[in-house]
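What follows is a single structure, written as structure tokens, with notes after it.
Only one protein chain is missing; all other protein chains are in place.
And then subunit A:
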């Protein structure tokens, strides 16, 4: 019986493919096809339906399906294209089989449905697994990249290090920041650490709490912390939220913070050449002529 249904489908595969293509083409108004050329769309559709048939024929899943889905993932086709395609296929094939049969009763109908589901569902599952697998892979790669970028520490001068922070800070990242900060302070023997929050878009109570904790931990290991890069809007939020940052020095820009850091380590910037004097000398020499 099952064999019979399958044979019906395989024998009339051409007709089914035609119906499927027509039906699926009418779906073409969907967003994802907007950027894809007609020929490309058609050739992919043909390939798709061939893959479906070959996997039904081979009693399950062929390597064609894997290759096909892998290529679509690489080309950036959306998953909805495949799921839409499979749904249309299910509809078309059920209609077709019902039309081909003479007698239709409830038992027969449910058997057809079960049979068709048995073909279609494994393919959908396989496709979704492939897609979600590739997504998870991307996410894990990005997580690693983000971790590498999340807490850099730059020793700019003897005893002075800078930690520029860019992007949102969450609890996990705050932890990483603190670890890197403390280890870096010990490693570089830094007396002063500048934490630059110019690139942190929002400073809420949570972020401020993490920064304060990091600063206190830095103080405990015997170094000093200066918070720099406080933009006007951040100063406003900090005060409006009632956060007390008075325990350690804060500066508006990295430049000012750096000057303070130099002061704390008993140093200062001195210009080797005074431009004003040079200009005066130049004017004097012109007058002399």
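The rule is simple: contacts are C-beta pairs under 8 Å (C-beta built on N, C-alpha and C of every residue); 3 or more make two chains touch, one makes a residue touch a chain; residues count from 1.
The definition used in the following text is that contacts and distances are computed from a predicted model.
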For the complex's missing chain, which UniProt name, "Hydrogenase maturation factor", "Phospholipid/cholesterol/gamma-HCH transport system permease protein", "STAS domain-containing protein" or "Bacterial membrane flanked domain protein"? "STAS domain-containing protein"
Among A:179, A:263 or A:280, single out the residue that touches the unshown chain. A:179
Contact with the hidden chain (one of A:216, A:233 or A:278): A:216
Residues from subunit A at the interface with the omitted partner, ascending: 178-179, 182-183, 185-186, 189-191, 213, 216-223, 247
